[in-house]
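One structure follows; several queries about it will come next.
Showing just some of the chains, left in place.
Note that the chains take the letters A, B and C in the order they are written out, and that residue 1 is the start of every chain.
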Amino acid sequence: MMLSESDITALLLTFKLAAVTTCILLVIGTPVAWWLARSRCRYKFIFEGLIALPLVLPPTVLGFYLLVMLGPNGPLGRLMEWFGGASLAFTFSGLVIGSVFYSMPFVIQPLQNAFAAIGTRPMEVAATLRASPFDRFFTVALPLAKHGFLTAAVLGFAHTIGEFGVVLMIGGNIPGETQVLSIAIYDHVEALEYSQAHWLSGGLLLLSFLMLMTVYALNGRLSWGRT
Amino acid sequence: MSIKATFRLSKKDFEFDVELCIPDRGVTAIFGPSGCGKTTLLRLMAGLERCSNGYLKVRDRVWQDSSEFIPSHKRAIGYVFQEASLFSHLNVAKNLEYGVKRVAIAEQKVSLDHAVALLGIGHLLNRNAHQLSGGEKQRVAIARALAVSPKVLLMDEPLSALDQTLKREIMPYLESLHDQLDIPIIYVSHSPDEVARLADHLVLLDAGKVRADGPIGSMLTRLDLPLAYGDDAAAVIDASVVVHDDHYGITYLDFSGGRFTVARNTLPLGRPVRLRVMARDVSLTLERQMGTSILNIFPAVVEELIIDDQPDVTVRLRVGSTLLLSRVTRKSASLLQLTPKQALYVQIKSVALLGGN
Amino acid sequence: SSEIRVAVASNFSETIKALSTRFEEQTGHRVVVVVGSTGKHYAQIKHGAPYDIFFAADKARPELLDEEGVAIPLSRFTYAVGQLVLWSPRKDFVDEGITVLHQGSFRYLALANPKLAPYGAAAKEILQSSGLWDDLRGRMVKGENIGQTFQFVQSGNAELGFVAYSQVKARIESMEGSAWVIPQSSYTPIEQQVVLLKDNRVARDFLAFVRSDKSKILIESFGYRSL
């Protein structure tokens, strides 16, 4: 049983989506996590609560609200239109926005913990060695938090691959554009095309497993610390 | 020019209130009991801790006043932390290079290779921090701080994890640093030995306050400070090399009160040196004695002595214009009938050469 | 040649693929099939989903779109009528008639959620008219759609269930399991309607093609009736 052309398109699209989402999440999530880990702001807990919030809504429902917001009549959609852009619903960019929103906590929380675990001493040492706050963030905090980054990236990536409800809702299952693998498999199952579903699922699992294993193996190899 | 600092800070159960003026040359030792605020002072100077209405001026640069606060990384400091503080994600070589890479080449005055050789860590360069022993970590940390060619070196008990041999190897280098580089060193220590050896200036901290401060020579011989009373009570003498006698393996040193005989060294003639004379090594005689292995015997005048109910008596003496301490038993004091202004002889059993000054 | 996007209810996906393949062969146009639940499609269409035609699983949603002026007027028609079957993968479990439900020698009866799927509504009608609705309440498991309902039964987790004839046609013909094809007279017909969303030549051609007699035969061969 071979994969159909549309399945392969979906596969590529899925990995592209997961990669883009993970990158964006790491870029956005790092400063947020850093702030959460370091700030002594009294109201920090409100933000911490807000960030975990997207999690509790069923993805389809979250997707529905995103759709309403992004659609031509939604506030974000109007905004986009006002800036001369097209609506983001049913586009790849829309998927990215939805996934970023949904996978956010999985990236921020591990990063925050990793940053908190570093403590202040290494940063102080770096300061006495002439490293500016930016410099020491990149040369000390980031490398010391690398386990956190790995976890954040893996959770973010894997979760985006398995992402389904949000994508289905704001993406619309358009082959080659917004039909990601999870939806393709779901369709096969719904359409009782079990053997195709098995093949796709198996392939996805194998591919992901190989990828995850490589990541963890590399991480173990590069690991310095006393475990 | 000098280093001026005013800091006021309060932590739970601890009030820190210090106003200081430290010379910007030589080694200033910060000395005091555990928990008196030595580390706090260093952290405030480094900008690692902030206090609201503090003031800090190093030479002509204001590092902190009411309107300005220069952050740590813009202060030209070297800092050796009290606890091991190597980056665990970098090996030893990368730890050392971390600071060096961030210093403009024009300002690099201490070569990394030199620091590595001095601290004997060449064989450790490829190790990670957790593969080092306690003393090895501290040596790497010292080399790392030196290698950023700081304008002020702040050291928080840097040698306490090191053995005597290493201490002796590193101390002369630290001594020579301020000659070669003309940088002041602020040196936290609880070892009177290290203090006498290294310090030109001494700040005595107690419970967050400055109890006394001044040049090492006068501080050590002040009978109103605890320094004169410990087992390690000692005076320091400024002298200079005059003759080497190769036959007997002896060097002669002149100071304001006479000529010292010490073991042959390799210092150039005319070189100023510092000698440390322990109070317990100074014995007093009414007559000049003969047929003794003690070579250093000088006429002296008793300046001050406090006889109380302690079994030991500490005597401050003047030899020429130099101050010395002598520790004798109350019995001896009484046998010799010691009184101020009395003239007698001091026998100095041994003397430690502390290197160039 | 050009491309049209067709949103299709999941239960009709296999049939529409067969139809569109023929249409593509005949005309050279491309038909992109977007499978999904009818409720989701409806929400997406209202928020600007780029579909040309909407094949719903019921009559209600196309009617709504018509009323709301989203659909092209006068384009709506019934393209297939679903047939309800009481089916069990076990041999000799279901016989002609409702006796098996009265005997109650089963743990779970699967049906589609009557609120969401017309097959479910039809099943409910039958259960209510035979006075079993309240008795069986605790033993009913409801799928979100008819596809899921079929999986409940087919995996053996529910002993029997009301499913679509189109899902089990092949199995009935090969005497797999046991089934009762419920007479059309005992429930409101499950009319599946289609509307045109964007007025263009190819879309109209495709609708005309679906209405053609040849297509009707094809649709019936998948287990639907035509009106």
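Convention: a residue touches a chain if its C-beta (ideal position, glycine included) is under 8 Å from a C-beta of that chain, and two chains touch if they have at least 3 such contacts.
Small disclaimer: the values here were computed from a predicted structure and weren't measured.
Asks: Provide a label formula giving the number of copies of each chain type in the whole complex.
Replies: Per chain kind, the total copies in the file amount to A x2, B x2, C x1.
The working rule: only the chains that are shown with their structure count from here on.
Asks: Of all the other chains, whose mean CA position lies farthest from subunit C?
Replies: B
Asks: Measuring from CA centroids, which chain ends up nearest the centre of the complete protein set?
Replies: A
Asks: Quick one: report the Å distance separating subunit B from subunit C, using the average Cα coordinate of each chain.
Replies: 91
Asks: Please work out the Cα centroid separation of subunit A and subunit B, and write it as a whole number of Å.
Replies: Here subunit A and subunit B have centroids separated by 57 Å.
Asks: Counting in whole Å, what is the centre-to-centre distance of subunit A and subunit C, each centre being its mean C-alpha position?
Replies: Going by mean C-alpha positions, subunit A sits 35 Å from subunit C.
Asks: Give the residues of subunit B that touch two or more other chains, as numbers and ranges in rising order.
Replies: There are none in subunit B.
Asks: Give me the residue numbers in subunit A that touch at least two other chains, ranges are fine.
Replies: In subunit A, no residue touches two or more other chains.
Asks: Which residues of subunit A touch subunit C once you look at their complex with the stated criterion?
Replies: 60, 64, 67-68, 70-74, 77, 87, 89-90, 168-169, 172-175, 179, 187, 189-193
Asks: Mind pulling up the subunit C residues that touch subunit A in the complex?
Replies: Where subunit C meets subunit A, its residues are 5, 10, 13-14, 32-36, 40, 43-44, 46-51, 145, 147-148, 150-151, 167.
Asks: Using the touch definition up top, name the residues of subunit A that touch subunit B in the complex.
Replies: Interface residues on the subunit A side: 121-122, 124-133, 135-136, 139-140, 143-144, 146, 224-226.
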